[in-house]
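The complex appears here minus one protein chain, its other protein chains still in place.
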Amino acid sequence: MLHNQTKETNEVQTTADKLFAETQKLADNGYRFIIADVFEAEDNFELIYQFGKDYDATTLRLTVPKGAEIPSISPIFFNALLIENENQDLYGLKYKGLVVDFGGRLYMSQDEVEAPPQSMAGMNVSLVKKWNKKADTAKKEG
Amino acid sequence: MGLINNSRAKSPWVVHFDCGSCNGCDIEVLACLTPLYDIERFGILNIGNPKHADVLLVTGTVNPRNERVLRNVYEQIPEPKVVVAIGACACTGGVFADCYNVIQGVDKIIPVDVYVPGCAARPEAIIDGVVLGLQKFQEKVEKMNKKAVGN
Amino acid sequence: MFGMLSPILKNGFGKPATRLYPFEKREAFDKARGQLEIDIDKCIFCGMCQRKCPSTCLNVEKAASKWELDPYNCVICGVCVEACPTKCLSLNKVYRTPVYVKENQIKIGKPPVKKTAAKENA
Partner (left out) sequence: MGDRRTVIPFGPQHPVLPEPIQLKLVLEDEKVVEALPQIGYIHRGLERLVKVRDFNQMVFVAERICGICSFQHAMSYCLSIERLMNIEVPERADYLRVIWSELHRVHSHLLWLGLMADAFGFEAMFMETWKIREAVVDMMEATAGSRVIISTCQVGGVRRDIAPELLQQIVKLADDVQRRVKAIEHSVLNDYTIKKRTVDKGVISKEQAWKLGAAGPVLRASGVKWDARMIGYAGYKYLNFEPVVETAGDCYARTKVRFREMFVALDLLRQAVAKIPAGEINVKVKGNPEGEAFIQVEQPRGEVTYTVKGNGTKNLEKMHVRTPTFANIPAFLTMLPGCELADVPVLALTIDPCISCTER
(Lines give C-alpha, C1' and ligand atoms only; values in the text may rest on other atoms or scores of the structure.)
Protein backbone atom coordinates (compact mmCIF):
# COMPACT_ATOMS: atom_id res chain seq x y z
CA MET A 1 0.00 0.00 0.00
CA LEU A 2 1.32 3.40 -0.89
CA HIS A 3 1.48 6.00 1.81
CA ASN A 4 1.33 9.73 1.65
CA GLN A 5 2.88 11.78 4.44
CA THR A 6 -0.28 11.90 6.45
CA LYS A 7 -2.71 9.44 4.96
CA GLU A 8 -3.01 6.49 2.68
CA THR A 9 -3.84 7.16 -0.93
CA ASN A 10 -6.89 5.68 -2.59
CA GLU A 11 -5.75 3.03 -4.95
CA VAL A 12 -7.36 1.67 -8.12
CA GLN A 13 -6.26 -1.56 -9.71
CA THR A 14 -6.44 -1.43 -13.48
CA THR A 15 -5.13 -3.04 -16.64
CA ALA A 16 -3.20 -1.78 -19.64
CA ASP A 17 -6.33 -1.66 -21.82
CA LYS A 18 -8.32 0.38 -19.33
CA LEU A 19 -5.47 2.72 -18.36
CA PHE A 20 -6.24 5.40 -20.92
CA ALA A 21 -9.94 5.53 -20.08
CA GLU A 22 -9.27 5.62 -16.34
CA THR A 23 -6.81 8.46 -16.80
CA GLN A 24 -9.30 10.36 -18.92
CA LYS A 25 -11.86 9.99 -16.15
CA LEU A 26 -9.44 11.40 -13.59
CA ALA A 27 -8.51 14.25 -15.93
CA ASP A 28 -12.19 15.15 -16.33
CA ASN A 29 -12.52 15.23 -12.56
CA GLY A 30 -9.81 17.87 -12.26
CA TYR A 31 -6.92 15.66 -11.25
CA ARG A 32 -3.37 16.33 -12.37
CA PHE A 33 -0.71 13.81 -13.19
CA ILE A 34 2.17 13.72 -10.71
CA ILE A 35 4.41 10.78 -11.49
CA ALA A 36 4.65 7.29 -12.94
CA ASP A 37 6.84 4.73 -11.21
CA VAL A 38 8.07 1.38 -12.37
CA PHE A 39 8.83 -1.54 -10.10
CA GLU A 40 10.67 -4.27 -11.89
CA ALA A 41 10.07 -7.94 -11.11
CA GLU A 42 11.31 -11.13 -12.72
CA ASP A 43 9.12 -11.15 -15.82
CA ASN A 44 6.78 -8.22 -15.42
CA PHE A 45 6.65 -4.54 -14.60
CA GLU A 46 4.44 -3.04 -11.98
CA LEU A 47 3.42 0.46 -13.01
CA ILE A 48 2.12 3.04 -10.62
CA TYR A 49 0.55 6.28 -11.77
CA GLN A 50 0.05 9.02 -9.22
CA PHE A 51 -2.62 11.66 -9.65
CA GLY A 52 -3.36 14.54 -7.37
CA LYS A 53 -6.24 16.84 -6.63
CA ASP A 54 -5.74 19.44 -3.96
CA TYR A 55 -3.91 17.54 -1.23
CA ASP A 56 -5.32 14.11 -2.08
CA ALA A 57 -3.56 11.54 -4.19
CA THR A 58 -5.01 8.71 -6.24
CA THR A 59 -3.00 5.80 -7.52
CA LEU A 60 -3.54 3.66 -10.58
CA ARG A 61 -1.69 0.38 -10.36
CA LEU A 62 -1.23 -2.15 -13.12
CA THR A 63 0.99 -5.07 -13.97
CA VAL A 64 2.24 -5.64 -17.48
CA PRO A 65 4.41 -8.45 -18.80
CA LYS A 66 7.85 -7.50 -20.09
CA GLY A 67 7.83 -6.55 -23.74
CA ALA A 68 4.15 -5.53 -23.82
CA GLU A 69 3.12 -2.16 -25.19
CA ILE A 70 1.56 0.31 -22.81
CA PRO A 71 -0.76 3.09 -23.96
CA SER A 72 0.85 6.47 -23.32
CA ILE A 73 -1.15 8.97 -21.30
CA SER A 74 0.78 11.91 -22.72
CA PRO A 75 -2.07 12.91 -25.11
CA ILE A 76 -4.13 13.64 -21.96
CA PHE A 77 -1.39 14.93 -19.66
CA PHE A 78 1.43 16.55 -21.63
CA ASN A 79 3.76 16.34 -18.65
CA ALA A 80 3.70 12.52 -18.76
CA LEU A 81 5.90 12.80 -21.81
CA LEU A 82 9.20 13.21 -20.02
CA ILE A 83 8.63 10.53 -17.43
CA GLU A 84 7.45 8.03 -20.04
CA ASN A 85 10.50 8.71 -22.17
CA GLU A 86 12.64 8.28 -19.08
CA ASN A 87 11.05 4.89 -18.39
CA GLN A 88 11.74 3.88 -21.98
CA ASP A 89 15.38 4.76 -21.39
CA LEU A 90 15.89 3.17 -18.05
CA TYR A 91 13.64 0.11 -18.14
CA GLY A 92 13.08 -0.58 -21.82
CA LEU A 93 9.31 -0.17 -21.57
CA LYS A 94 7.42 0.44 -24.79
CA TYR A 95 4.81 3.19 -24.97
CA LYS A 96 2.22 3.56 -27.70
CA GLY A 97 1.21 7.03 -28.86
CA LEU A 98 3.80 9.22 -27.14
CA VAL A 99 3.51 12.87 -28.09
CA VAL A 100 7.26 13.24 -28.55
CA ASP A 101 9.19 10.01 -28.73
CA PHE A 102 12.89 10.21 -28.03
CA GLY A 103 13.12 6.53 -28.88
CA GLY A 104 14.86 5.49 -25.67
CA ARG A 105 17.49 8.15 -26.22
CA LEU A 106 16.43 10.85 -23.78
CA TYR A 107 19.37 10.34 -21.47
CA MET A 108 21.66 8.08 -23.42
CA SER A 109 22.34 8.06 -27.13
CA GLN A 110 23.22 5.25 -29.50
CA ASP A 111 26.94 4.98 -28.91
CA GLU A 112 26.70 5.46 -25.19
CA VAL A 113 26.18 3.00 -22.40
CA GLU A 114 22.85 1.31 -21.89
CA ALA A 115 21.15 1.54 -18.55
CA PRO A 116 21.65 -1.76 -16.78
CA PRO A 117 18.58 -3.71 -15.75
CA GLN A 118 17.51 -2.93 -12.25
CA SER A 119 18.97 -6.20 -11.06
CA MET A 120 22.31 -4.46 -11.73
CA ALA A 121 23.71 -7.38 -13.68
CA GLY A 122 26.93 -6.46 -15.39
CA MET A 123 27.79 -3.61 -13.07
CA ASN A 124 31.01 -3.55 -11.15
CA VAL A 125 29.74 -2.75 -7.76
CA SER A 126 31.68 -4.42 -5.05
CA LEU A 127 34.20 -2.45 -3.09
CA VAL A 128 37.04 -4.81 -3.78
CA LYS A 129 36.47 -4.57 -7.49
CA LYS A 130 36.51 -0.81 -7.36
CA TRP A 131 39.80 -0.68 -5.55
CA ASN A 132 41.29 -3.19 -7.97
CA LYS A 133 40.04 -1.08 -10.85
CA LYS A 134 41.78 1.94 -9.39
CA ALA A 135 44.98 -0.02 -8.97
CA ASP A 136 44.77 -1.25 -12.56
CA THR A 137 44.44 2.23 -13.97
CA ALA A 138 47.30 3.43 -11.78
CA LYS A 139 49.48 0.66 -13.17
CA LYS A 140 48.60 1.53 -16.74
CA GLU A 141 49.41 5.17 -16.18
CA GLY A 142 52.60 4.37 -14.35
CA MET B 1 55.39 36.46 -28.44
CA GLY B 2 57.20 36.08 -25.12
CA LEU B 3 55.80 39.30 -23.76
CA ILE B 4 52.22 38.30 -24.54
CA ASN B 5 52.62 34.88 -23.00
CA ASN B 6 54.25 36.34 -19.91
CA SER B 7 51.41 38.74 -19.38
CA ARG B 8 48.86 35.97 -19.77
CA ALA B 9 49.92 34.47 -16.48
CA LYS B 10 49.36 37.81 -14.75
CA SER B 11 45.75 38.02 -15.83
CA PRO B 12 44.43 34.55 -16.54
CA TRP B 13 40.95 34.18 -17.93
CA VAL B 14 38.98 31.20 -16.81
CA VAL B 15 36.19 29.30 -18.48
CA HIS B 16 33.93 27.22 -16.29
CA PHE B 17 32.41 24.02 -17.60
CA ASP B 18 29.89 22.05 -15.60
CA CYS B 19 30.04 18.41 -16.63
CA GLY B 20 27.26 17.20 -14.44
CA SER B 21 27.87 18.33 -10.94
CA CYS B 22 25.20 18.70 -8.32
CA ASN B 23 25.51 22.52 -8.54
CA GLY B 24 27.29 22.65 -5.20
CA CYS B 25 30.71 23.27 -6.73
CA ASP B 26 29.21 25.46 -9.47
CA ILE B 27 27.75 27.92 -7.05
CA GLU B 28 31.02 27.97 -5.14
CA VAL B 29 32.83 28.84 -8.37
CA LEU B 30 30.30 31.61 -8.92
CA ALA B 31 30.70 32.66 -5.29
CA CYS B 32 34.38 33.26 -6.01
CA LEU B 33 33.32 35.94 -8.46
CA THR B 34 31.00 37.76 -6.10
CA PRO B 35 32.00 40.55 -3.72
CA LEU B 36 32.97 38.39 -0.76
CA TYR B 37 35.77 36.51 -2.53
CA ASP B 38 36.10 38.60 -5.68
CA ILE B 39 38.83 36.86 -7.65
CA GLU B 40 38.71 39.65 -10.18
CA ARG B 41 41.12 41.55 -7.97
CA PHE B 42 43.81 39.12 -9.14
CA GLY B 43 42.95 39.83 -12.76
CA ILE B 44 41.08 36.54 -13.05
CA LEU B 45 38.09 36.96 -15.28
CA ASN B 46 35.31 34.47 -15.93
CA ILE B 47 34.31 34.35 -19.57
CA GLY B 48 32.03 32.17 -21.63
CA ASN B 49 34.25 31.68 -24.64
CA PRO B 50 36.85 28.90 -24.44
CA LYS B 51 38.95 30.50 -27.19
CA HIS B 52 39.67 33.46 -24.92
CA ALA B 53 40.53 31.38 -21.91
CA ASP B 54 43.70 30.11 -20.28
CA VAL B 55 42.31 28.07 -17.42
CA LEU B 56 39.52 25.50 -17.61
CA LEU B 57 37.58 24.87 -14.40
CA VAL B 58 35.75 21.56 -14.53
CA THR B 59 33.16 20.55 -11.97
CA GLY B 60 31.15 17.41 -11.72
CA THR B 61 31.12 13.89 -13.02
CA VAL B 62 31.78 13.16 -16.66
CA ASN B 63 29.31 10.97 -18.50
CA PRO B 64 29.54 9.67 -22.06
CA ARG B 65 27.26 12.37 -23.42
CA ASN B 66 29.10 15.39 -22.05
CA GLU B 67 32.50 13.83 -22.56
CA ARG B 68 32.48 15.03 -26.16
CA VAL B 69 31.45 18.53 -25.12
CA LEU B 70 34.22 18.62 -22.52
CA ARG B 71 36.85 17.48 -24.98
CA ASN B 72 35.58 20.02 -27.47
CA VAL B 73 35.83 22.87 -24.95
CA TYR B 74 39.30 21.69 -23.90
CA GLU B 75 40.62 21.55 -27.44
CA GLN B 76 39.39 25.04 -28.20
CA ILE B 77 41.48 26.61 -25.45
CA PRO B 78 44.76 27.85 -26.93
CA GLU B 79 48.09 26.54 -25.63
CA PRO B 80 49.36 26.84 -22.97
CA LYS B 81 46.40 25.85 -20.84
CA VAL B 82 45.71 24.57 -17.38
CA VAL B 83 42.85 22.34 -16.24
CA VAL B 84 41.58 22.52 -12.68
CA ALA B 85 39.27 19.72 -11.52
CA ILE B 86 37.03 21.01 -8.74
CA GLY B 87 35.30 18.81 -6.20
CA ALA B 88 35.23 15.13 -5.36
CA CYS B 89 33.10 14.32 -8.43
CA ALA B 90 35.61 15.81 -10.85
CA CYS B 91 38.59 14.26 -9.07
CA THR B 92 37.39 10.67 -8.72
CA GLY B 93 33.65 10.47 -9.15
CA GLY B 94 32.85 11.06 -5.47
CA VAL B 95 29.69 9.40 -4.20
CA PHE B 96 28.63 8.71 -7.77
CA ALA B 97 31.72 6.69 -8.70
CA ASP B 98 29.70 3.48 -8.82
CA CYS B 99 26.92 4.80 -11.07
CA TYR B 100 26.62 3.28 -14.52
CA ASN B 101 26.70 6.57 -16.37
CA VAL B 102 29.70 8.09 -14.60
CA ILE B 103 33.32 8.13 -15.64
CA GLN B 104 35.52 8.15 -12.57
CA GLY B 105 37.27 11.45 -12.81
CA VAL B 106 37.93 14.12 -15.39
CA ASP B 107 41.53 12.93 -15.73
CA LYS B 108 40.30 9.88 -17.62
CA ILE B 109 39.25 12.22 -20.46
CA ILE B 110 41.60 15.19 -20.48
CA PRO B 111 44.89 15.86 -18.67
CA VAL B 112 44.26 17.55 -15.33
CA ASP B 113 46.86 19.78 -13.70
CA VAL B 114 45.33 20.63 -10.35
CA TYR B 115 42.89 18.69 -8.15
CA VAL B 116 40.74 20.62 -5.70
CA PRO B 117 39.24 18.26 -3.11
CA GLY B 118 36.09 18.84 -1.13
CA CYS B 119 32.38 18.24 -1.47
CA ALA B 120 31.49 20.94 -2.20
CA ALA B 121 34.91 22.56 -2.63
CA ARG B 122 35.17 25.77 -0.59
CA PRO B 123 35.72 29.07 -2.43
CA GLU B 124 39.03 29.48 -0.61
CA ALA B 125 40.14 26.09 -1.91
CA ILE B 126 39.05 27.03 -5.42
CA ILE B 127 41.09 30.26 -5.26
CA ASP B 128 44.07 28.25 -4.00
CA GLY B 129 43.55 25.79 -6.83
CA VAL B 130 43.53 28.48 -9.50
CA VAL B 131 46.63 30.09 -7.98
CA LEU B 132 48.38 26.71 -7.91
CA GLY B 133 47.35 26.20 -11.51
CA LEU B 134 48.92 29.52 -12.43
CA GLN B 135 52.31 28.40 -11.15
CA LYS B 136 52.12 25.49 -13.52
CA PHE B 137 50.89 27.83 -16.21
CA GLN B 138 53.99 29.96 -15.73
CA GLU B 139 56.19 26.89 -16.20
CA LYS B 140 54.35 26.00 -19.38
CA VAL B 141 54.78 29.54 -20.68
CA GLU B 142 58.53 29.40 -20.02
CA LYS B 143 58.78 26.06 -21.78
CA MET B 144 56.98 27.52 -24.77
CA ASN B 145 59.25 30.56 -24.81
CA LYS B 146 62.33 28.32 -24.85
CA LYS B 147 60.87 26.40 -27.76
CA ALA B 148 60.20 29.64 -29.64
CA VAL B 149 63.80 30.76 -29.05
CA GLY B 150 65.11 27.38 -30.19
CA ASN B 151 63.29 27.68 -33.49
CA MET C 1 15.66 59.02 -5.78
CA PHE C 2 16.89 59.56 -2.23
CA GLY C 3 16.46 55.89 -1.54
CA MET C 4 19.65 55.30 -3.46
CA LEU C 5 21.59 57.73 -1.33
CA SER C 6 22.15 55.52 1.69
CA PRO C 7 23.58 52.51 -0.24
CA ILE C 8 25.79 54.86 -2.26
CA LEU C 9 27.21 56.45 0.88
CA LYS C 10 27.57 53.09 2.55
CA ASN C 11 29.38 51.56 -0.40
CA GLY C 12 31.46 54.66 -1.01
CA PHE C 13 32.78 55.19 2.49
CA GLY C 14 32.21 51.89 4.26
CA LYS C 15 34.55 48.97 4.57
CA PRO C 16 34.75 46.82 1.43
CA ALA C 17 32.63 43.69 1.52
CA THR C 18 35.47 41.58 0.19
CA ARG C 19 37.39 39.21 2.38
CA LEU C 20 40.96 39.68 1.24
CA TYR C 21 41.34 35.96 1.23
CA PRO C 22 44.97 34.89 0.79
CA PHE C 23 46.21 37.78 2.98
CA GLU C 24 43.53 37.76 5.63
CA LYS C 25 42.31 34.35 6.62
CA ARG C 26 39.04 34.02 8.41
CA GLU C 27 38.92 31.83 11.44
CA ALA C 28 37.09 28.58 10.86
CA PHE C 29 33.74 28.01 12.55
CA ASP C 30 33.62 25.70 15.54
CA LYS C 31 31.66 23.09 13.68
CA ALA C 32 33.59 23.40 10.41
CA ARG C 33 34.39 20.13 8.69
CA GLY C 34 37.83 20.05 7.17
CA GLN C 35 39.91 16.93 6.76
CA LEU C 36 39.65 13.45 8.12
CA GLU C 37 42.41 12.55 10.54
CA ILE C 38 43.27 9.30 12.22
CA ASP C 39 45.12 8.45 15.37
CA ILE C 40 46.51 5.23 13.97
CA ASP C 41 47.74 3.90 17.30
CA LYS C 42 44.20 3.70 18.60
CA CYS C 43 42.81 2.05 15.46
CA ILE C 44 41.79 -1.59 15.80
CA PHE C 45 41.20 -2.09 12.05
CA CYS C 46 37.62 -3.23 12.51
CA GLY C 47 36.60 -1.74 9.15
CA MET C 48 33.47 -0.05 10.55
CA CYS C 49 34.36 3.23 8.83
CA GLN C 50 34.77 1.48 5.51
CA ARG C 51 31.36 -0.16 5.77
CA LYS C 52 29.57 3.06 6.76
CA CYS C 53 31.26 5.39 4.27
CA PRO C 54 28.81 6.49 1.55
CA SER C 55 31.50 7.27 -1.00
CA THR C 56 33.69 4.17 -0.53
CA CYS C 57 36.78 6.27 0.01
CA LEU C 58 38.17 4.17 2.86
CA ASN C 59 39.97 0.86 2.68
CA VAL C 60 40.94 -1.01 5.82
CA GLU C 61 43.01 -4.17 5.73
CA LYS C 62 43.16 -5.98 9.00
CA ALA C 63 45.87 -8.45 7.99
CA ALA C 64 48.31 -5.75 6.96
CA SER C 65 47.02 -3.31 9.62
CA LYS C 66 46.65 -0.73 6.92
CA TRP C 67 44.22 2.17 6.86
CA GLU C 68 43.89 3.88 3.51
CA LEU C 69 41.96 7.04 2.62
CA ASP C 70 41.35 8.46 -0.82
CA PRO C 71 40.96 12.13 0.16
CA TYR C 72 39.85 13.08 -3.35
CA ASN C 73 36.87 10.77 -3.10
CA CYS C 74 35.94 11.76 0.45
CA VAL C 75 32.81 13.88 0.78
CA ILE C 76 33.54 14.95 4.36
CA CYS C 77 30.23 13.81 5.76
CA GLY C 78 31.69 12.63 9.06
CA VAL C 79 29.78 9.34 9.20
CA CYS C 80 33.00 7.41 9.84
CA VAL C 81 33.81 9.64 12.80
CA GLU C 82 30.44 8.81 14.38
CA ALA C 83 30.78 5.12 13.59
CA CYS C 84 34.31 4.59 14.91
CA PRO C 85 34.16 2.41 18.04
CA THR C 86 37.52 3.62 19.43
CA LYS C 87 37.05 7.30 18.47
CA CYS C 88 40.36 7.33 16.64
CA LEU C 89 38.92 9.27 13.69
CA SER C 90 38.32 12.99 13.83
CA LEU C 91 37.57 15.91 11.54
CA ASN C 92 39.75 18.97 11.87
CA LYS C 93 38.73 22.48 10.85
CA VAL C 94 41.26 23.09 8.09
CA TYR C 95 40.04 22.47 4.56
CA ARG C 96 42.26 20.35 2.34
CA THR C 97 44.42 22.28 -0.07
CA PRO C 98 44.60 21.56 -3.81
CA VAL C 99 47.42 19.46 -5.23
CA TYR C 100 49.06 18.56 -8.52
CA VAL C 101 49.04 14.79 -8.00
CA LYS C 102 46.34 12.73 -6.31
CA GLU C 103 47.72 10.51 -3.61
CA ASN C 104 46.04 8.15 -1.21
CA GLN C 105 46.77 8.58 2.45
CA ILE C 106 48.12 5.30 3.79
CA LYS C 107 48.68 4.74 7.48
CA ILE C 108 50.21 1.55 8.78
CA GLY C 109 49.64 0.86 12.43
CA LYS C 110 50.66 -1.74 14.94
CA PRO C 111 48.64 -4.93 14.61
CA PRO C 112 46.15 -5.04 17.47
CA VAL C 113 47.26 -7.25 20.32
CA LYS C 114 44.97 -10.23 20.55
CA LYS C 115 43.33 -10.60 23.93
CA THR C 116 43.93 -14.31 24.10
CA ALA C 117 47.58 -13.86 23.17
CA ALA C 118 47.97 -11.19 25.83
CA LYS C 119 46.50 -13.54 28.41
CA GLU C 120 48.85 -16.32 27.41
CA ASN C 121 51.81 -14.01 27.80
CA ALA C 122 50.64 -12.98 31.20
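Think of it as A, B and C in the order they're written, each chain with its own count starting at 1.
Note that in this section a contact is a pair of C-beta atoms (placed from the backbone, for glycine too) under 8 Å apart; a residue touches a chain by one contact, two chains touch by 3 or more.
Only a predicted model underlies this, so the values are computations on that prediction, with no experimental measurement involved.
S.K.: Which shown chains does the hidden chain touch?
M.R.: Hidden chain, whole complex, touched shown chains: A, B, C.
S.K.: Touch as defined at the start, partner being the missing chain; which of C:Lys52, C:Lys66 or C:Lys107 qualifies?
M.R.: Answering carefully, the residue with contact to the hidden chain is C:Lys52.
S.K.: Taking the full complex into account, what residues of chain C touch the chain not shown?
M.R.: Where chain C meets the chain not shown: residues 3, 7, 17, 29-33, 52-55, 75-79, 82.
S.K.: By the contact definition given up top, give the residues of chain B that touch the hidden chain.
M.R.: 16-28, 30-31, 34-36, 48, 60-61, 63, 65-66, 69, 73, 94-96, 98-102, 119-120, 122
S.K.: Residue by residue, what part of chain A touches the chain that was omitted?
M.R.: Touching the missing chain: residues 1-6, 9, 27, 30, 32-35, 37-40, 48, 50, 54-55, 57, 59, 77-79, 81-83, 90, 100, 106-109, 115-116, 118, 120, 123, 125.
The rule is simple: only the chains that are shown with their structure count from here on.
S.K.: Using Cα averages as centroids, what's the distance between chain A and chain B in whole Å?
M.R.: Here the centre of chain B sits 37 Å away from the centre of chain A.
S.K.: Could you put a whole-Å number on the gap between the CA centroids of chain A and chain C?
M.R.: The separation of the two C-alpha centroids amounts to 39 Å.
S.K.: So which bits of chain A are touching at least two other chains?
M.R.: As it turns out, chain A has residues touching two or more other chains at 130, 134.
S.K.: Considering chain B alone, which of its residues make contact with at least two other chains?
M.R.: 97-98
S.K.: Per the contact definition, I'd like the list of chain B residues that touch chain C in the complex.
M.R.: Within the complex, chain B touches chain C at residues 35-38, 41, 84, 88, 91-95, 97-98, 113-119, 122-125, 127-129, 131-132, 136.
S.K.: Name, in rising order, each residue of chain C that touches chain B in their complex.
M.R.: Answer in residue numbers: 16-19, 21-22, 54-56, 70-76, 95-102.
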